[in-house]
Every structure is written in C-alpha cells, then in structure tokens.
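One structure coming up, written as structure tokens, with questions to follow.
Complex shown without one protein chain; remaining protein chains in place.
Which chain is which? They are A, B and C, in the order written, and residues in each are numbered from 1.
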Amino acid sequence: MSETLGFIGLGNMGRPIATNLLKAGFGLRVYNRTPSKAASLGDMGAVIVETPLDVAVPGGIALTMLADDHAVEEVCYAKPSFVEKLGKGGVHVSLSTISPATARRLSKHHQQYGVEYVASPVFGRPEAAAAAKLFVCVSGAILPKKRVQPILGKIGQGIFDFGEDAGAANVVKLCGNFLVASTVEALAEMMVLAEKNGISKKAVAETIGQFSPMHKSYADLIAEGQFQPAGFRLALGLKDINLILQTAAESVTPMPFASLMHDRWLASMAKGRENLDWSAIALDAAEQAGIKTMAAP
Amino acid sequence: MSETLGFIGLGNMGRPIATNLLKAGFGLRVYNRTPSKAASLGDMGAVIVETPLDVAVPGGIALTMLADDHAVEEVCYAKPSFVEKLGKGGVHVSLSTISPATARRLSKHHQQYGVEYVASPVFGRPEAAAAAKLFVCVSGAILPKKRVQPILGKIGQGIFDFGEDAGAANVVKLCGNFLVASTVEALAEMMVLAEKNGISKKAVAETIGQFSPMHKSYADLIAEGQFQPAGFRLALGLKDINLILQTAAESVTPMPFASLMHDRWLASMAKGRENLDWSAIALDAAEQAGIKTMAAP
Amino acid sequence: MSETLGFIGLGNMGRPIATNLLKAGFGLRVYNRTPSKAASLGDMGAVIVETPLDVAVPGGIALTMLADDHAVEEVCYAKPSFVEKLGKGGVHVSLSTISPATARRLSKHHQQYGVEYVASPVFGRPEAAAAAKLFVCVSGAILPKKRVQPILGKIGQGIFDFGEDAGAANVVKLCGNFLVASTVEALAEMMVLAEKNGISKKAVAETIGQFSPMHKSYADLIAEGQFQPAGFRLALGLKDINLILQTAAESVTPMPFASLMHDRWLASMAKGRENLDWSAIALDAAEQAGIKTMAAP
Partner (left out) sequence: MSETLGFIGLGNMGRPIATNLLKAGFGLRVYNRTPSKAASLGDMGAVIVETPLDVAVPGGIALTMLADDHAVEEVCYAKPSFVEKLGKGGVHVSLSTISPATARRLSKHHQQYGVEYVASPVFGRPEAAAAAKLFVCVSGAILPKKRVQPILGKIGQGIFDFGEDAGAANVVKLCGNFLVASTVEALAEMMVLAEKNGISKKAVAETIGQFSPMHKSYADLIAEGQFQPAGFRLALGLKDINLILQTAAESVTPMPFASLMHDRWLASMAKGRENLDWSAIALDAAEQAGIKTMAAP
C-alpha cells in the first residue's frame, strides 16, 4: 500500500478526488466539516477524523480542497493546525482556487514549521474530477513538487508546472477562469444581438457549437434560458472576477474586460440572481436591450 | 456537366472556392479586377470575362466574394449590372461578410429585376476554403436557397439556414466574428496578467490550448509575439467590429464588449499597427501595463 | 437699417436668435418648414418667404439653425439652393450642431459657387438664446468671419475663434456636449451610490450644487426624478454621442467614456425612454443596482 495522505474538504470536487486517491491505493485520513459527506469514503477504507488537525501525520502529505481563501486560511492558521502537525518534511498540497497573494502568504507561513506548500489548483468540473481527467497547475519548490507528482497523476490527465513562485499556479487558474467568464459575457451579448434581429438563439448556438466546444455548453445554456440548477453559482463567479481584479491591481495590470464583467455580475447580484448559474448574466444583457425576461427567483 | 455559374472576386477566399466549384463539375464564368489572379482558373476550364456584367447568364446563378459592403454595392448597383443581366429567375449568392442592412437593401434592389438574393457568408480561413470545409450561413427566400444548396454543398462542410430575412445570415456571421474578437481581447489581457506575475506566456498558452482549440491558435500567436505576416489584418478587424456596433445600434442592442474592443482596436490603429495581425492588439494591452513592446513597424 | 440677412430654421433656438437680430436692426428674410412658426417674426418686420431658396440675396449672408446634418445638407444640396443664389461674395453662417466632417464637406461644396461657409455652432439653451447670452464657436476663412462678427455679437455674449478649418468649431461644440453628457452619467452613478447607502438624493444634490453650477441643474433633475418635459431629449443626446464617436473614429481617437455612454443611452432607448430628458439615463443606472424605477412612458 502507498503512503497515507491527509485530506480536508469533501465537497463536489473534493469527494471524487479523494475517491480516486483511495482507488489508486493511497491510504487517506479525511476530514469534512459536515461529517456525513465523509461516510462513503469511510466505506472504501478511509480513516474519518474529527478535526482538521488529525488528518496530518508528521512529515507526511496533506491535501486541501476548500471553498475560498478564508476557508483555507482558517484551517492553516488554526492553533494548533494540521500544518504544525505535518512539521518538518511535511507537504501541503492546496487544490483550491484562491488568490495568488494568499498562496504566497501561506507558503511563507508554512516554512516556519518546515512544511512545503505546493499550489495545485485544478481545471475541471465535478464530472472531470470523478473521471480523474482534471488538469492540474502546480507551482512551488522543486522537491516537494516532485514528491507529490504521483499523487496528482492519479487525479488528473495533465500536470502543468509554473515554477517556484507559490502564487503562480493560482494566477494561471485565475487566467483560465477569466477566459471562461469572458466567453460567457461574449455569448450573452451575441445572443441578444441575434434575438433582436429575429434569429433563433438555438440555431445560433448550434452553429457556434461546431467551432468551439468551450463556447458550445454556455451557448446552449443561454439559448435555452435554463439557469437552474446552477452548474457554477453566479455569486461564486463574482468572487472569482474579484480575485482576478485584485491580482491584476496588485501587479498593476489594467484588465478592462474584467472590470466590465465586474459590473455585469454586480448588476445581476443586485437583481437577485446570486444563486442562478453564472450564465444567467445573459438575462441582464437582454434586459439592457429592452427584452422582458423571467423574473429573478 | 452541371450548370454554368458566374463568379466575381478571386481573392484569398474566392479563388479556392471557385476552384472547388470547377472540380465539382460546374462551369464557371469568372471576373476579377486584377485579371492575373484568374489565370489558373482559366487553365482549369473557367471562362475568364472582362467585366462583372459578363459573368451573368439570363436566369442563372452568380456568386460574389468581395472585400466589403462597398465592393459588393459597386458591382450590384452598376448600370448595367450583372444583376440586371441575370434577370428574371436569376439568383445572386453573396458570400462576403457585409452588414445585414446592406444585405437587406440588396435583396430589395434585386427584386425589381426578378433576381433572388441568397445571403451566404462563410466561416473559415483560406485553408478551410481550399479543403471545402467552410461553414456556410444562409438566409433568403426558400426556393432559391434550395436551388443553390448543391453549390454550397461543394464548398463547405455544413450549411446553417437562418430563415428568410436576407440580413439574418450576416448577423450570424458577425456574431461569430464578435466571439473570435472577444477571444483575442480576453487572451491579450490574460497574457499580460501572466507576464506581470512572472509566468511564461508560452506555458500558459500550452495549458489553455488543452481546453479550447479556438483559444489555442491566438494564445500561441500572442505568446510568441509573432504578428507578421497578418492572418487577418488589424484594420479589417476594426471594420468588422464597426459592422457589429452598427448592427447593434440599428437593433438597439448595447454590446459593451464590442464598445471596449472598438477602443482597443482604435488605439492600435493610432499606434500604427493596422497591417499587423489583429492579435497584435495584445501589444496595447501590454503597454497599458507598463511593458515595453517592440516598436510598431 | 443694417444689411438684410437670410434665416432658415425657426425652432426653439432659431426663433429667439432671429428675434434678436431683428431687434438689433437687421432686415430678415426667414423660412421655416412649418410656416406658422414664422408669424411672430413677420409681425416684427421680417419678410416671410416660401422656399429656402428665397431667403438669399446675391452676395449676401444667410444663417441656418436646423436640427441635424441631414436637414442642413438638404437645404444646401437642393437644386437650386440658397447657396447658389447667394453666389459670389455670399456667406453661409451655419449655427447648427453638426458633424465636423459634414461642415468640411459643405465648406468645399460652397466654394464652387463663390460662397464662404462660416461654422458657428452655439452653446446655450433657448433661454440663453432669448437673452442673447449664447457662446458662439466659429471657424472658417478669416474675411467672412470678420464680416459676420457684428451679427454674431448680437446673439451671444462671447465669440471663440478656432481658426480656418471649417470643422473645428463643430469639434469644439461636440467637446462641450461630451462634457455635459459625462456630467450626467457621473451624477447618475453617484446618485445610485448615495441611494443604496440610504442617503437622501436631494441632500446630495444640494451639497454638490455648492461647488459646481454645471452639476447643480442635472443633480437636481436626477434627485427629483423629473424627466418630463424634456429639456433635451434623450434620443437627441444619443445622436450627439454618436457624432462624437464618429468624429473620434475619423481622427483615430479612443474615447472610452463616450463608448460607455453610447451603451447607457442605447439601453435607455431600448427601454422606451427616447422622449424623456436625457438625465433619465439615471433610471437605467438605478435599475442596474436593483432599484425599481417608474415604468417608462
């Protein structure tokens, strides 16, 4: 049997990733705030522990897959924390989408305990996680990156290394999310132009879908006006856009598309659409062209 | 042998399209302002004529593949014109990317001569034209669309019908170009964010390329900073963005991404980059973040 | 008695201007499409004529105050036109807000008849016109500018000379309108911020009014939500913004505030507010922040 790993965070992404690690023969010590979500992993042989601290074994490896910067900071800065318990020779593999600045601070924080921080945010939705088809961006010190490579190889179909800056992998993750958000906004505007010219949105979506798979899924969502249940909540989309703008400001980089999307998403929030899929920003684009849309829930 | 068709405009797109029609067994009467470009088609059996008027045979079909609205209007409104000569039962297949408003005006104009206008703008670059892999958007009256289907089937891999409004197919073509332009702008901003965070642009391009073929080619161009020779001239890109904004204004549709791109492209023109590939707008994005770029040619 | 002048266009601005010229002792030959509007001037001694052509006397001066580029072109390019009748030594004083490009074309056109074109757009609303308190921007050839100076001196409180380019005075007029439109948009956004923070809009308007008279009137309008009757119709505001963007594009000048206002005004048009005062764009700003506004008329 391979090494035993710690794992914190068994949400929509964390659970399938942890499952794949178990299947690959790793031992797992898992923690989730809501214990019931850990049960199925227990059935597969994972040890379910009662505090984040307990996932760690000295000198070992622990992975986290949590909702946002705050959640990651909370478990890392706890007194005592799993980081402290990992101690000298330990490695923290951080899979969450967080700000590069937070990643850099965590990396520095971990050093005082002799723990290495490997930034490892992933591209892919829950289905890709279940199929071990994620794309993993990594950055951090060379040796720990090498050490965790066999682990990341079991959860994704590709690993992309962005060097030693702990923040770099998260910059790239934000870059990717920025491209997707831009695609959603562009499709939203385009669909309104089609509609106002009397053209079937579904026909346009079908045509566009021929050229670009990334555009296809959002074009279909917008054409059908099916924004519930949310694949990715609009409010989380705004959080990501804000992370992008914050990272851009810190590196003194004007990003006008991001600024514009900030306002589009904010208007959608103001209209009460925070729990719809983020492609529901298309409703605002339509309203701005005088089209009556369904009321917000 | 199939019917003989008229063909006006043998540029980068027109020539491979006309060649495919010859290969498919159609007779062709071709006209190009610069006669030398017609020579190779003559060798393959096309009749080279000396005026646009002469491509037409009464009641027949003529195709045009010209640079812009003005060029199409010039040949259609000439006195006498090939449209007049086509006369009752004739069909004009207009492959060019022009404004929906112009298409609608031409359609109406043609009716007085008993000629049907079939809007047929195409998606695809010269290589796709040569491989008969274009995607063709059509709109116009039902019977002539049916009549020209076997012709369009020889130049493309898919035909998408957007109904009877002569302007509709051109709206969809502009929609597609808008998506591509938005992709270029999003990649430009993203690459600057990466660069200002010390990350290799080529590494980011490689990662992005895994998810989205439409993003891949432009990401590579921007990462390499290789903007000459131009695949699509920046000045032509601005022309398309202006057609989009004009069509949006006519249908009272705000398109903030398009407005923003108008300004980015305009700044690039002001900096003397009209003949570079349109992905060279990335230079402006970089300069706005304080990065020194190569001087404009 | 002074010289007799021709005058075309007796709308909200033209009538008070013509009245002031009569009072100052000039003879007037006036034309208006709707003849009833000329009656009061007839009572004061003006000669009411039946065609635009008839306002002109050979070698004399004629003024126009018309709604837009099209209206000015129509009377100038008529066959025959008042310009032709003015003939050698004549001067056309064009008071309308039109595009610099149109002004330049008219200036060139007039030369073939020996007529000089003096661009003379004015700043000020109807009350300022009635009080002879307009500010007049002029450009064109030196001698005719000198010749018409006593006339312009009777309708305004200041004359600003922008040189010999016939388009220059209109550029400056558009510059001024751009500043006012920007003030309206800024106030609209600001008022929403105040409202969403629970602050009285009227109290903010009163405070702002202390510092800046230009801001005061629009701040009051927006705070009171009183958008009818329109001081300046929203649809005309969009026309001006479009003239600004067109002039900016021709001179390769990105103007991001203007682009953004284009979209704001367009959204307001799409929502059916074309006949409200242009400060009614504040309704859209409020709606985008989730505030319910009065329905459009």
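As a convention for this text, a residue touches a chain if its C-beta (ideal position, glycine included) is under 8 Å from a C-beta of that chain, and two chains touch if they have at least 3 such contacts.
Here the structure is a predicted model, which is why all the values come from computation and not from measurement.
S.K.: For a quick check of understanding: of C:11, C:126, C:176 or C:225, which residue touches the chain that isn't displayed?
M.R.: C:176
S.K.: May I ask which residue of B:29, B:85, B:105 or B:271 touches the chain that does not appear here?
M.R.: Within the whole complex, the residue contacting the unshown chain is B:271.
S.K.: Extract the touching residues of chain C with respect to the undisplayed chain.
M.R.: Residues of chain C in touch with the missing chain: 100, 123, 135, 137, 158, 160, 162-163, 165, 167-168, 171-172, 174-176, 178-179, 182-183, 185-187, 189-190, 192-194, 196-200, 203-204, 206-208, 210-215, 244, 247-248, 251-258, 260, 264, 285, 288-290.
S.K.: Given the full complex, what residues of chain A touch the hidden partner chain?
M.R.: Those residues of chain A that touch the unshown chain are 242, 248-249, 252-256, 259-260, 262-264, 266-267, 269-270.
S.K.: If the hidden chain were put back, which residues of chain B would touch it?
M.R.: Per the touch rule, chain B residues meeting the hidden chain are 263, 267, 269-272, 284, 287-290.
In this text, only the chains that are shown with their structure count from here on.
S.K.: Averaging over Cα atoms per chain, report the distance between chain A and chain B in Å.
M.R.: 38
S.K.: Hey, how far is the Cα centre of chain B from the one of chain C, in Å?
M.R.: Each chain's C-alpha centroid was found; their separation is 40 Å.
S.K.: What positions in chain B touch 2 or more of the other chains?
M.R.: Chain B, residues with two or more chain partners: 248, 252-256, 260, 264.
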